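Removed: one protein chain of the complex. Kept in place: all other protein chains.
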Amino acid sequence: MIEAFYELFLSRYNYWMAIILMLIGLYALIAKQNLVKKLIGLNIFQTAIFLFYISIGEVEGGTAPIYLPEGVDALYVNPVPHVLMLTAIVVGVSVTAVALSLIVRIYEEYGVIDEDELMQAVRKR
Amino acid sequence: MTVIDHIPVLMIVIPILASLLTLLAGWYDRRFCYPISLITVLFQFGSAIAILLHVMQEGTIRYSVGGWAPPLGIELVVDGFNSYILAAIMLLAAATAVYARRSVETEIGPEKTVSFYVLFQLLITGLVGMTITGDIFNLYVFLEISSIAAYTLIASARRPRAYVASFNYLILGSIAGGFILLGIANLYAATGTLNMADIAQLLPASYGLATVHAAFLFLVIGFSIKAAFFPLHLWLPDAYAESPSAVTILLSTVMAKVSIYAMFRILFSVFTTAYIIDTFPVTGFILFIATVAIVAGAVLAIAQKDLKRMLAYSSVSQVGYIMFALGVANQIALEGGLLHILGHAVMKGCLFMVAGLIIYRMGTSRLSELKGVATTMPISCAAFALAGASMIGIPPTIGFMSKYYLVLGALEAGHWVYAAVLLLGSLLAVGYIWRFIETAYFGGLHSDHNEAHPRTAAREGPLSMLVPIVGLALLCLFLGIFVEGVMEVVGPAVSILLGGA
Partner (left out) sequence: MRENVVIRTVSRLAVPFIQVFALYVIVHGASGAGGGFQGGVVFASSFILMTIAFGLSSVKKRFNNKWIMICSIIGITIYAGIGLLCLILGGNYLEYGIIEATLGIPHLHGYLLDAVEVGIGITVMAVMTSIIYDMAERRGESP
């Protein structure tokens, strides 16, 4: 009983954390009415994916993937997911910048950032 | 080592440099942007044709960026399938580049012209990179480059609705990108490498793992959102209808095709046919959804009152045709699907170009205000009729040829009902094409419209817009008549997909 619990939850806790964060982000994206809150939800969703990637690259007992001085023998974690996530973070920042500019223009044009009121304002114009 | 060997990477680097040059030249004088863009895109079109001929004679081109051999380094792979798609998208990009000048002047305005051309080049960079890469994470990076350029291009119209449409597309496109990234994570966790050919070799050992199933599902859902496959197409009508006409042509022809290419590549070359037919039989489900997409898209298109929105829903229906080919997954149906990729790009490009020309001349695209437009714009409406006939599937146009192969493939696999629904889809296409033709040719004169707009359709469109329209319409006809020449390219491409070379 305890073994099943351990195998399902405790030994895979990194996957559970990533999935719970992803679902929180998706919930904010879908359920919140304010456009800026939707964008924050998108950021949480993307951050959860980054954490998932980094947790895959973990080597048990490994240290940060930066070369220690010559002669010191050490076990490093896998550096490839770290490098991939650098690129993905840049992509996330660019998307956030474009989305914020769009929100600024929507606000200037319609005067509302709430999703329901925005749909009404769009239909009226 | 001549220039020819380095063409794959030059196809990606030259648009980046051209966008910088456009930015610099546009600061001094706005009129420099158009010639620079045109020359760059025409050069790329020539290179794409050269790559196609080279690959057909000599086989796959493999290029390691930075000299690092795969699987450690990033590899650019151009095989028969890639080069065909590359030639198709560069043809449409070249046609759009010729067409874009007048359309951009009116619909985007002088202060954003430089931005349009810079983003146009960056979009081409992203899409070409997505087509020729052989590394799966590189695919994601170029996908996001092209998506961000697309979000900004859609929002550059003068209408306020474009901002909302672009925001919708941004949210859904970013969710799709997130899912694709998750799929790549699962694939990397299962195999330990990011090179597509390497993953295809290492994956069969772990076909039973839940990781691989999860990766497959995430990738399929992500690329379906990007390609606007039926239930996930909700961003498409707004994005296509509210964006400027030149951008709509780029999105509907080039970007949609590359997303579909990526899905084919992932499904057939990374998860080989052994997976998608035997281990995780998803082709039947895709076939069913594709059939629903064909009918639903066509029915929704008939109900529209705006020309561009009608053509946008028609695009949803046509994506269903290509996914139908993926669902059947035998040689003949896939040949029809690939033929439809080229054919739909040419047909839809011509149709959207005519819609853009009508907006340029008349300022509106609502069908009720376009009565009798064929009397003043005879050439464009004739081109619309020809491309529309190809969309319906009237022989000997290319639309007929691709649908013929699709039906033949479906019948060979024993899916009688689906083949019948495909023919029903053609009948429904008559519905929406005929609406415009009836309004344009038989609608009576729009005499009350001439006073409202200073530049009404008193005459035909400018030459820079007419030449691509007529060229693409005639191409619909010629590609259908000389379809054996196209099949010489498509046949080996399908063998690569199915055989996993």
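Going in written order, the chains are labelled A and B, and every chain counts its residues from 1.
Throughout what follows, contacts are C-beta pairs under 8 Å (C-beta built on N, C-alpha and C of every residue); 3 or more make two chains touch, one makes a residue touch a chain.
From a predicted model like this one, the values you see are computed outputs, not experimental measurements.
Note on the undisplayed chain: of the listed residues B:13, B:205, B:303 or B:427, the one touching it is B:13.
Residue in contact with the omitted chain (choice from A:10, A:74, A:97 or A:119): A:97. What subunit A contributes to its contact with the hidden chain is residues 66-67, 86, 90, 93, 97, 100-101, 104, 107-111. Within the complete assembly, residues 1, 6, 9-10, 13, 16-17, 20, 23-24, 27, 63-67 of subunit B touch the chain that is not shown.
The working rule: only the chains that are shown with their structure count from here on.
Subunit A and subunit B have Cα centroids separated by 29 Å. Across the complex, subunit B is touched by residues 26, 29, 35, 38, 42, 45-46, 49, 52-53, 56, 80-81, 84, 87-88, 91, 94-95, 98-99, 102-103, 105-106, 109-110, 118, 122, 125 of subunit A. Per the touch definition, subunit B reaches subunit A in the complex via residues 137, 140-141, 144, 148, 151-152, 155, 160-161, 163-164, 166-167, 170-171, 174-175, 177-178, 181-182, 185, 188-189, 194.
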